[in-house]
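Rest of the complex left out; these chains stay put.
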Amino acid sequence: MKKFLNQPEAFVDEMLEGILEAHSDQLKSVADDVRCIVRSDISKNGKVGLATGGGSGHLPLFLGYVGKGMLDGCSVGGVFQSPSSDRMLEVTKAIDTGKGVLYIYGNYGGDVMNFDMASEMAAMENIQVVSYAAGEDVASAPKGEEAKRRGVAGIFYVYKCAGAKAEEGANLDEVRRIAEKAGDAVRTMGVAISPVVVPEVGKPSFIIGDDEMEIGMGIHGEPGIRRGKLLSANDVVREMLDKLLPDLPYISGDEVSVLVNGLGATPKEELYVAYRKVAEILRRKGISVFKVYVGEFATSLEMAGFSISVFKLDDELKSLLAAPARTPFFEQFQLEV
Amino acid sequence: MDASTAKKAIDCIRKLMEENRDFLIELDSIIGDGDLGLTMTMAFNTADDKMKNLEESDIGQLFFKTGMEIAKAAPSTMGTLVATGFMRGGMALKGKIELFPADMALFFRAFADALIDRGKSKPGEKSIIDVIDPAATAMEGSTDDWNTLADAGIAAARSGLENTKMMMARHGRAAYYQEKSIGKQDPGGTAGLFIVEGMLKAFKSEK
């Protein structure tokens, strides 16, 4: 295990201390607990609250999207582990301004159960909570079983659109509707070529051959669709899109946003080589591209690999995506629509 | 059968989890992420430490708080399920400062229902439910005395666990393995057996 850290058990809390130290102008912790993080300007807000939460090891996911135009709070779990429901509750209490709170989180068993539990606890405190579990990894369950799909990088679009809607002053139902609409419009496919080492575990999460890739692998190393020899970037992208595009489906005349997301160790250079092929395929299919994101949006520590998310736009989602946002990990000026 | 027995029961479960820590890790490594032995010992160590020092004669409250502590200490899938089980089981016993065998059946029924509710799952899907639910049913039919109750409950939990081997996993990480999960004993169910055993043995021995 070759990592910059101190005691492995302290990894998550020290990381959070570093984040709070670096971004104290934008973020603060509540309940005296670095694992409960909210926007520092929360009180002036008076809008529907948006909370997320999830395991550590995926920066900028999850807390990286807490900020203006996106989310209001985030509870943080251990590496690849759900945060506890009491932390979720603390965040909920801190961000609620009486207009209710929407939970948006990735569709993983542990997270679902804990957010459900937190919702019940929040109800006891008379806070109105609704939830949206994002799941758009087409490799994780077949078409027809969408509810079983894992949430991966595409959740960025859900945060972005729901966050923009809340910022407009929409009510809880409206924001919930946008979260679901955005989640329904996005699909993701990933590929991994190297494992990760969870600091407290100290050894690789899985074994993969020196010349192998796994298409469809999840961001915690969940088994994918196919393991095989590492193909050329063009062939990898083609295989991913062949599976992804027919799923929604995305068809000629559609307008989309594309997110090419690095899993951690894959250089931006390679992501752009991949995007080049994505653009070529979309163009050939008559699908036009409005806005492209390339970089690390949902990682898995130092895993090498990437994912492609395609987000189908209509006027409503497009204008929400185009709205400005500002978090310590993501800044976007208003886009021209 | 007062709060001190309840505390002893938590301690019994703790010991079973500790003794079987590596076994649980091993089972969870095959069709999961291998953390179960860690989360279960963490969960019951924390809960046991807290409960030991708690002035509380209401057994319902005691179990409810056990669940609360587990929820904080172990927010993994099983941690959360077991936490919900203890909380709902505790709610079913609210106000009781002494327990009778029928109360234990009430507790595990509420526990099993909590798992079904929280896990959005049902019996037959290769999970802890396949251990707790049959155990609860067996106890409901054997409330004469602690001995009968305990024997029936444990026997049902054991055979429930055995049955999970034939099932295909429908939930959690194990579900990714689909057919490959068949033939393997469910890790969560195994931890479930230790909960049933620890609880019933403590009450049986105190009777």
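For clarity, chains are labelled A and B in written order, and residue numbers in each chain start from 1.
Just so we're on the same page, a residue touches a chain if its C-beta (ideal position, glycine included) is under 8 Å from a C-beta of that chain, and two chains touch if they have at least 3 such contacts.
If you're wondering where the values come from, they're calculated on a predicted model, not measured in any experiment.
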Whole-complex copy numbers (one chain of each kind is displayed here): A x2, B x2
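Going forward, only the chains that are shown with their structure count from here on.
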CA centroid of chain A to CA centroid of chain B, Å: 33
Interface residues, chain A side, partner chain B - complex: 77, 80-86, 109-110, 112-114, 116-117, 140, 148, 218, 220, 222-223
Chain B - residues contacting chain A, complex: 33, 35, 68, 71-73, 75-77, 80-81, 83-84, 118-120, 171-173, 175-177
